[in-house]
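First the structure, then my questions, so here it is.
Apart from one protein chain that is not included, each protein chain of the complex appears where it belongs.
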Amino acid sequence: MAILEVQDLTLHFGGLEVIDHLSFDVEEGSIVSLIGPNGAGKTSVFNCLTGFYRANAGDIRFYGRSLARRTPHEITQRGMARTFQNLRLFRSLSVMENVMSGMHCRTHMGALGAILRSPRQRHEEALIHRTAEECLDFVGILHHKDRQATTLAYGDQRRVEWARALATRPRLLLFDEPAAGLNFEEKHRFIELIRRIREQLRITIFMIDHDMAMIMKVSEKVIVIDYGRKIAEGNCQEVQNDPKVIEAYLGKEDEEPPR
Amino acid sequence: MAGTDLSSARLAPRSGFAGFEDRIFDLMDYRPYRYGVLAVLLLSVIVLPRFCSNYVLEIFTNSFLYVVLCLGLNIVAGYAGLLDLGYAAFFAIGAYTSGVLTSQFGWNFWLAIPPALLLAGTVGILIGAPTLRLRSDYLAIVTLGAGEIIRILARNLKNITGGPSGLIGIKRPTFFGVELNHISHYYYIFLVMVILALVVSHRLEHSRLGRAWKYVRDDEDVAEAMGIPKSRIKLSAYIMGAMFAGLAGCFFAAKMTAISPDSFTFLQSLMIVVAMVLGGMGKIAGMVVGALVMVLFPEVFRTIGPLRLLVFGVILILMMVFRPQGIWPARRH
Partner (left out) sequence: MSIFDIIAQQLANSLVLGSFYALVAIGYSMVYGIIKLLNFAHGDIFMVGAFIGFAILSLLTGVIGNGWLGIAVAILLSMIATGCLGVIIQRVAYRPMLAAPRLSIMITALGVSLVLFNSVMAMTNGQYLAFDTGLSFDGVDYGPIHFSYTQIVLVFATAALMVGMTLFVNRTIWGKAMRAISIDMEVCRLMGIDVNKIIALTFFVGSALAAAAGVMAGTYYGSIHFFMGFVIGLKAFTAAVLGGIGILPGAMLGGLLLGTLESFGTQIPWIGSQWKDVFSFGILILVLVFKPNGLLGRTTIERM
C-alpha cells in the first residue's frame, strides 16, 4: 500500500522551474531513495513534502489525506518527520533536550499544567524523558545525553538529529543527505540503523543522498530526477543501467566530432 | 559499540575565572548545599525589615518589583528570543486597570487583579498575533511602537486614565481588614510576589512549554519541522510575559497610590531590558542579579545621577562585546 502519493508536483521560483510535474509513490515499510545530479531539486521535493515550500501545482497524499496547505508542524504531527542536509540542532541545548523536542507534538501539557505540576503533567514529563532516552539508545548515543549538542563529534551530532526525528514517532522518515560527512565506518552503521528502523520500528524510509554505493546497498526502490523531472524509477539494477540516468550524471557521448 | 565512551570522562577543568564559575556550579549541583544556600537567603530576606531603615526597605521593595518585571521579560526575550522593547506597556495596563477599578469603581484590590491580567493578556494577543512572525530586529521596533501607542493612549484618554497627570488617590488595598500602608507591608507582599514569580518561572522553564520556547528561539524553522507550532508558542511566551508585567503593575499602583504615563515610557522598557541583559538573559538567577544591580546602582553611585543612562549604555556595549551571557555564568554541560 502506498503511504505517500505524489502527483504532478510542480514548483517554480520566479521564472525558474524547480520541480516539473513529478509523480511517484512510496510503499509502506519500504526504503526508497531519491537521487539526481546537483541542483536537480531533491531537497526542494523534501521541502514541499514537509510543508516548507508551497507547491504551485499537484498534490501530495499521505495515508490518503492531502498535505496541501498544511503547515510543517501539522505534517509532522501526522507522522512525517525529516532530518536536515546541514546539521540543524538546537545549538544552546543539550542532546537530551534536542531529542525531547520530537515528543512535543505527541504530548499536550501547557502553561497551567507546567505551573501546577499536576500528576498528569509529571507523568507526561516522565514519558517524554523515557521516549527521548529510548531514541538516543536506539541510535547509540545515550551516554552523551547531558552534553551540549554542539560539543559532540560530527558523526554523533548526526545521530542526535536522527534520534530527534525518531522521537516524533513518525510513520515516514525523510533523511536529507544523512551520510554527508560520515566516514566509512559511520556510513556502515547508518545502513544498519536504517534497517533496524524499518524492521523494529516499522517506519518507512525515504532518503536523499549522493553516496551511490550506500544508496544501492540499502534501497529497494530508487527514483531519479534531473532538472525537477523524474527520469527513471525502479530497483537498483534497473536504475543503474538506465541510459537516461547515466547521461544525466555523466553527460551524453558525442555522436559527431566537433567542427 | 565502537567509539570512545566519553560518559565518564571529566571535561577538562577550565582555568581562572571560568574555572571558579564551574566549581560554584558543581557545588550547587549538590542538593543539600543548594537548598541550604536558598534557605539562608530566604531567611535573611524575611527578617531583614527588623534590622533596616525604611529607606533600605523601600529599595528592596523596588528591586522585588524589578525582579518580577525582569522574570516576565525573560520569558519573552530570554526563553523565546523575542526582543520586546515595549514591555512597559503591559506594566502600564496592569497599573491603570487595577487603579481605575479600585478608585473609580470601588473594587476590592485583590478582585481587580484578574481583570488586569486578562486585559494585559488580551492586549498581548492583539499586538502579538500579527507581529510575532516578524524578524527579530523588526519585531523590536514594532513592539517599541506598540508600547508608545499604549503610553500615548494613557496620556490622551483623559476621562479614563486621568490624562498626562495620571491617576491619583488610588485606594490602598486591605488584607484581612488591615490596610496596607506601611513600607514593610509592601516589602512582604512584593516578596511573596517575587517568590511566586520565581517558582512559576522555574516550573515553566523546565516544562514542555519552556522547552518549546527555547526550540523556537534557537531555530524556529527546525522547531516547526519537529512539530512545534511556532506562532502559537511565540504568542504564549508573549502573553505570559504580559501577565507577569500586568501583575507587577497592579501592585505598583497600589503601593504608589498615584501613577502617570511617565512611569511607562520607552526608557522604562529599556531599563528592564538592560537589567535582563546585565544579569544574563534566559537565566532566572541572572534576573535577580540584574534587577538588584539596576535598583542598587543609582543608590550606591549617587554622584553619577544624571549620567546614569550613559553608564548603562556603556555597560550594555561592553557586555555585548565581552560578556554577552551576562553577569550570571552560563552553565557548561
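Letters A and B mark the chains as written, and numbering starts fresh at 1 in each.
Here is the rule we go by: a contact is a pair of C-beta atoms (placed from the backbone, for glycine too) under 8 Å apart; a residue touches a chain by one contact, two chains touch by 3 or more.
Every value quoted in this text rests on a predicted model; they were computed, and no experiment measured them.
Only one residue from B:45, B:59, B:83 or B:285 touches the chain missing from this view: B:83. Only one of B:24, B:42, B:141 or B:196 touches the absent chain when the whole complex is considered: B:141.
Across B:24, B:111, B:152 or B:199, the single residue that touches the chain missing here is B:152. On the side of subunit B, touch with the chain left out of the figure occurs at residues 77, 81, 83, 85, 130-131, 134-138, 140-142, 144-146, 148-149, 152-153, 156, 221, 266, 270, 273, 277, 306-310, 312-317, 320-321, 324.
Rule of thumb we're sticking to: only the chains that are shown with their structure count from here on.
Separating the centre of subunit A from that of subunit B, both taken as means of CA atoms, is a distance of 40 Å.
Residues of subunit B touching subunit A in their complex: 1-2, 5-7, 200, 203-204, 207-212, 214-215, 217-219, 221-230, 236, 240, 332-333. On the side of subunit A, the complex with subunit B involves touching residues 50, 52, 71-73, 76-77, 81-82, 84, 88, 90-94, 97, 100-107, 109-111, 113-115, 117, 121, 124-125, 128, 140, 143-144, 146-148, 151, 164, 168, 185, 189.
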